[in-house]
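Dropping a structure here in structure tokens format, bear with me for questions.
Part of the complex only, each chain left as placed.
In this document, chain identifiers A and B correspond to the written order of the chains, with residue numbering beginning at 1 in each.
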């Protein structure tokens, strides 16, 4: 692909949605990623959610965007830390995601997040994305957070 | 934190923006994450972008959302693969991100993506996020893609 095409792909200036996107309120990324998440089950160290892949979160291949999946690892992974009684939200140290199969628009998925370790300073959680219909894994991620004040990080 | 509070944090149903978010067009996640990205430099195997942290991509701590950072690793990392003449966009195999320091709203950051390896089937790129003012690293990620048709994956 020539450099000008790459440039056009990356720079979205002057696009149809420029005004809409630039005027979005603070922290709008969270409802955009999370809207539609439903908690089916919650207990100490475990959160299981349902989610139907919405059109807005598709990639150009028309499956759930890898960036949206990573954002869900961040968000649902943080929720499970709260169930362990962590006093603060903490800050992210590391996130990783393996993409195992695509999820199509309208597909119902289950997002299961488990606390692997929640200590005084560090928490690590895993997050599994699974197709409800086939049971197939869509993605698996891990999220490490630091729970103390960022100034002591 | 009690389970009801966690539930309210995760489930955004009935929120102020419910209608707006539900009616967003397909693939809207991309302009939401990418709008404002500017390519400063592009060559074979290297893409350097400028980006000013917008309000919409903040987390509750008012710094660049870890999920948005991961989505940018995905997107800018894919752009650099194109500069190597890869015939397809490929699919993501793995993304990881280390979060090193926070980026505030309005902060100008440099996103530098380098091809570590682009072969026939697999590409790996690194993506560095750096404060333009202080030169400090904000995040470092790696993105692995499979370049052949998903059906052969």
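In the analysis below, contacts are C-beta pairs under 8 Å (C-beta built on N, C-alpha and C of every residue); 3 or more make two chains touch, one makes a residue touch a chain.
Values in this document were obtained by computation on a predicted structure and should not be read as measured data.
Every protein chain here is a copy of the same sequence, 2 of them drawn, and the whole complex in this file adds up to 4 copies.
Keep this in mind: only the chains that are shown with their structure count from here on.
Residue ranges on chain B touching chain A, taken from their complex, read 1, 3, 5-7, 9-13, 15, 17-18, 21-22, 24-39, 42-43, 47, 49, 54-62, 65-68, 70-76, 79, 82-83, 85-86, 89, 91-99, 102, 105, 150.
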